[in-house]
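Each remark here refers to the structure printed beneath this line.
For this depiction, one protein chain was excluded, whereas all remaining protein chains were kept in their positions.
This part shows chain A:
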Amino acid sequence: MLACAIVRPFGWPEAVVAVPAAALAIVTGAISLDDALAEAERLGPVIGFLAAVLVLAQLCDDEGLFHACGAWMARTAAGRPRRLLAQVFLAASAITAVLSLDATVVLLTPVVFATAARLGARPKPHVYACTHLSNTASLLLPVSNLTNLLAFAASGLSFTRFAALMALPWLAAIAVEYAVFRRFFATDLDAGAQAPPTSDLPELPLFALATVACTLAGFVVTSAVGIDPAWAALAGALALATRALVQRRTTPKALWRSASVPFLAFVLALGIVVRAVVDNGLDSALGHLIPDGTGLPALLGIAALAAVLANVINNLPAVLVLLPLTAPSGPGAVLAVLLGVNIGPNLTYAGSLATLLWRRIVHAHDAEVELSEFTRLGLYAVPASLGAAVLALWASLTVIGGG
C-alpha cells in the first residue's frame, strides 16, 4: 500500500489504494472491527483539525498573505542576499509553525523564488531554506505538521504544554540550520543583488492576519478550558471562508478542494493499516530497538531511530509505527520521535529513500536532479540540528516537566 501511495499508479489519489487496503485488513481479521473503529475515532478529530488548517492556509493565500510576505521580504532585504536569507528563515519558520508545512512547501516556496529573482539574487539558498524549514520549523505546534497532530493525540499533552516543551527544540534546530546555510551557501550569498526597483506596498491582508492571530489565541484558550483546539482552527477557517464566500472570491467547490478530502481518507486508512501491521508483530520486532526511559541517551536514541525510519519509508508511516511503541514511556519519548521524523527527512531528497528510488526510476530519461549538493547539505544540517533539538528537548523536559 505504501508502495502504491508513492508510485500512484495512473495518477490516482493515494486513497484509492489505501482505503481498500484498510478494508481488506478488517475483512481478513488483521485488525478487529472494534480496533479499527477505535483507531478511526482517535484519528477523526486529528483529521478534522488537519482539514481546517489546510483550508485556513489556502484562504490566507487567497487573501494575499503570501504575496504581502514576499513584498515585505524584498523591501526589508534591501538588496542584500544575507538579509533576504534571514527574512526567509523568519517567514518560513512562522508560516510552517502556524499554517503547517504544506503552506510553506506549496504556497511560500514560489513566492520566495519570485522574490529572490526580483532582487536579482541567486535563488538557490532561499529555495533550499524553504524546503529545509518546512521540516525543521514544523516542531513548534501540534498544527505545524500532520506527524505532530498524530503525536499530540497520542501524547496526552495539552496544546500549550506541547508548544512550551517544543519551543526550545524548535529555536535550536532553526538556529543550527541558519548557521549551516550561511556557511554552505556563502558563495551564492556573496554574489550580491539589487534593491527592489519599485517600493510598491501591497495592501496588508489585515483580516487574514487577525484571523490567524485569533486562531492562535483560540488554541491557547480552548486547551486551557479543556476543549479540543481543533474547534479553534475550524472557527478560523469558517471566518475566512464566510468572508471569501460573501465577497464571491471563492466557491464552495474550491473550499472543498482545498480541504483535500482524498488526503484525509488516505490518512485514516493509513492509520488503520499501520495499526494492523503493528499489532501483528511489528511492535515486538521494533520494541527491542527502542530505548527505555527519557534520559538524554534514550531521547537521542529514539530520535535517531525515528529519523532513520522516516528516511527509509516516510515520516508519516514512521510516526504511526513508533507512536504506540513510545507512548507508554511518556510525552518525552513521543516528542523525541517527533524530532526525528520531522528533522530527519531533510537528509533525503523527497523525504525518504522509498520516494527517492521511485522518482529515480520515473525520471530515468528525464533531466536528472542533482542530488549530491542536496544530500551534502542534509549531511551537515540534519545531525547537527537534530542533536541540538534533542539536547534542547531534554533541557525543556527537565525544566518544565513532561507531565
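As a convention for this text, contacts are C-beta pairs under 8 Å (C-beta built on N, C-alpha and C of every residue); 3 or more make two chains touch, one makes a residue touch a chain; residues count from 1.
In this section, contacts and distances are computed from a predicted model.
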Given the options "Lipoprotein", "Iron complex transport system permease protein", "Alpha-E domain-containing protein" or "Universal stress protein family protein", say which is the protein name UniProt records for the missing chain.
"Universal stress protein family protein"
Touch assignment to the omitted chain, from A:169, A:351 or A:387, lands on A:351
Which residue of A:24, A:117, A:379 or A:400 touches the chain not shown here:
A:117
In the full complex, which bits of chain A touch the chain not displayed? Write them out.
5-6, 8, 11, 13-15, 18, 81, 101-102, 105-107, 109-110, 113-114, 117, 120-124, 127-128, 130-131, 134, 186-188, 190-193, 260, 262-263, 266-267, 270, 314-317, 345, 349-352, 355, 359, 367-370, 373-374
